[in-house]
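Note that one protein chain is taken out, while the other chains of the complex remain in position.
Chain naming follows the written order as A, B and C, and within any one chain the residues start at number 1.
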């Protein structure tokens, strides 16, 4: 059995990792840490885990490194800036690191420091980090030492754009006009397990709003992903507007694209189906259908619908995922499976919970 | 125009008072205070008030007393323990005080100090305070100087029990067995406008729970109300269990009673209809119907259904109100109307918002 | 007092009309009709109206015309295709007609018949009908005989686009690129008071989806509105994608625009503020803010935020309204006020209900 540690197990991505790893047949959670809840059983904080997990939160303190180096893999479900403090020592000791925060997502040091207002603690390691989106960089993940687990919005945006962008490259002609509009909608759990007034039930329910029109931190991550797909052949202008939906889990991303004449000649439905035909977690809906977020609730699946309209020379790509699973903890487990040579879907075959 | 002040206008009862008083034809809000938001327009905190209210929050500081004594009435929408610090001076200056917190609800000093863990600042004034439930103590309210505005749960419990308990007194025989069970359910706004983890949308939605089975502060207030109705003729054993419902506004109180033989002989439906036939805000549903909370949403109405079952010698009284209106701010305005000789429903004729 | 009739008062727009007209100081509802509920008090179908409305549903049958011609104004809160059967006779009798369905929205007969699959019953009257958006066509509404009350989505789209499109005309240069993307989100009440599986609580809650990507009936209405604003000077390519939000009321419309160089030179915030400076129901938020739907809940207000980003040469216009008020019944009352020379906001000054 793989020995795993979860650093910071009191947030929603942390407890989702516990849910997923608890029933993973090849992993044991050896350490679960929290400074604020140290000494308490996890089931006293999350009564849903009563009878399921006997783990107790630890504050490893000075013994942290020693404890963690006895593990095979360490998940950081912590705020930005924590993983980079410990990653180098862990990697040096041969431990795989998967950071669910942003410390290892942006390959550009400058971009990281600009958007996250943190000086990066290990720029050398950052260069070796792999962006943990298996459908994009599976081979690199297999041998990666450090994974920057993607943000939830970028996962939907990059996977929703990949086939149409790669089609472009193949043709040698532009298939879409250079303006990409990503109108994204997230459930409230995406904001984390926090005591904040704007997340109070009475503030959020029966309400809908936008935020971060010009400054969401997931924008540079989306740009990085898109530019990588494009192999720097074009410059795209990406507009990203996130919204908050009164629902617990779920992310719905509507990507608005304008097609070139070359694009209109393609059968996008077919392109998407082929692009993902071997991907277990990605589902292309039949032409004309609409995905809904509950169709992936509590599962690692991501579903895409492609609406091509040659009359208006436009394409609308609709992407749904559970922001806590494929958008966070599930993706991290998927990466772990790839890193350790397990079947990629091991422990991730949950049937979506409907209704 | 009556000059009013609202002390502590950043909570849900405060903003609801602003909503109600803004369209009251005989009242002007002169002062609106907040320590944390002083200097800011109320519409910057509550954008719903943009174009409706030009008020700015003040921190009156040392000038508080002077400012407030220029008003006719002062509403305290503050935490427990604030109103009692200022009430004596205001009353001395001839200003009417309506406290929406608990400082003047419990007539027993000992009970107050036991349940609220505050030493009372003005025990003498407490003796003169009137419990602001017009359907129970309208005459006393007319001349009251200080109103203890009822808690939301006690409003439903006392008004739901009044007819059956008074019927008892009239007959000289007990109509109900001495055990009263109040199983109450409240929307989340009842917990106030607070940044608390347990009120986070993702914690509260698609969830239901109980709290305070043996220790909710509204219990002594209900007991006080019931014992007053009973005129100390009987001792009743009241069991009060509050629950939290994933809805914004609304309170549903299910009162379970056992009938005596004398009780079975009565037509409870008729008793309730007669008891409240002159009350504008109280509606007795036709026999056999069930109220729902949305039928009173954003209005000052309280609806009651009476389910008598002589086979099991039981009665179930179902009471609904909007916890922020009849359960808080609306009731305070109703008291104000009574105190100043206005039509009792002035400014309170909102049609419930459905859907 | 104006005598009004509401035809089809059992849907959500019908009951909202009742709510609004019940407290309108210059209107009496004389007739309220329903075939299915004829003979029943409205308060038996909507208990929220107990104690507020004594109206009973009528099925006027053969006496319909006679009954309705005794009114000053008739509101049709019926499905598409009903108003056009009765409008001519009513207009001939001097009664004003306001149709909340689509019979008189589209000026093109062909477009109506294509999108609604109904043969139009009175093409001549259609030519005289006025699109009831007072902020666009106030003068025409004043003397209109028949009003086609706008759809909810088009209200947000047209009012959200008006200032930027008119700016364009003024300059003689294009301010925005010809592709307009309207990504709109509606609460569930927009689908009407219907027994449908896909509207079942357990289907809709904790869920988010898109619908009608290529075929929503509000698209031709938006196109008509935009082209009228443009005075046929340009051809715009409008892409409209509606989504369903798990909330009762509220509509949030995100309009994505690309700016030309000419557009980048403008101060859009100022343009919007000036354009609507005399409109009582339209509020332009301060630069940098985001509207939320609850800030207009149960009120006739519509709030707009303008996010201009010259770096990406884009503008994002965010528009919120209550779909049942400014998006339906409130707008109809606003039109009525204009038609009868009342103050335009008479009976429409409700403070939004927050929380």
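The rule is simple: a residue touches a chain if its C-beta (ideal position, glycine included) is under 8 Å from a C-beta of that chain, and two chains touch if they have at least 3 such contacts.
On a predicted model such as this, the values are computed, not experimentally measured, just so you know.
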item: Among shown chains, those touching the left-out chain; value: A, B, C
item: Residue of C:65, C:140, C:199 or C:346 touching the missing chain in the full complex; value: C:199
item: Option from A:70, A:114, A:231 or A:349 whose C-beta touches the chain left out; value: A:349
item: Residue touching the undisplayed chain, where the options are B:7, B:164, B:202 or B:282; value: B:202
item: Residue numbers in chain C that touch the chain omitted from display; value: 12, 187-189, 193-197, 199-206, 246-248
item: Where the unshown chain meets chain A, residue by residue; value: 12, 15, 18-19, 22-23, 46-52, 189, 193, 205-206, 248-249, 280, 283, 285, 289, 291-292, 294-299, 301, 303, 324, 349-355
item: Contact footprint on chain B, counting only the chain that is left out; value: 179, 181, 183, 185, 187, 202-203, 205-211, 213-214, 237-239, 241, 243, 245-250, 252, 254, 256, 258, 290-294, 297, 307, 309, 312-314, 316, 318, 320, 355
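By our rule, only the chains that are shown with their structure count from here on.
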item: Fraction-based call for chain C against chain A, same above half, different below; value: same
item: By mean Cα position, the chain sitting nearest the middle; value: C
item: Leader among chain pairs (count of C-beta contacts); value: A-C
item: Most distant chain from chain B by Cα centroid; value: A
item: Separation of chain A from chain B, taking each centre as the mean of its C-alpha atoms, in whole Å; value: 47
item: Euclidean distance of C-alpha centroids - chain B vs chain C, Å; value: 37
item: Mean-CA-position distance for chain C and chain A (Å); value: 39
item: Overlap residues in chain B, where contacts from two or more other chains coincide; value: 12, 189, 193, 205-206, 248
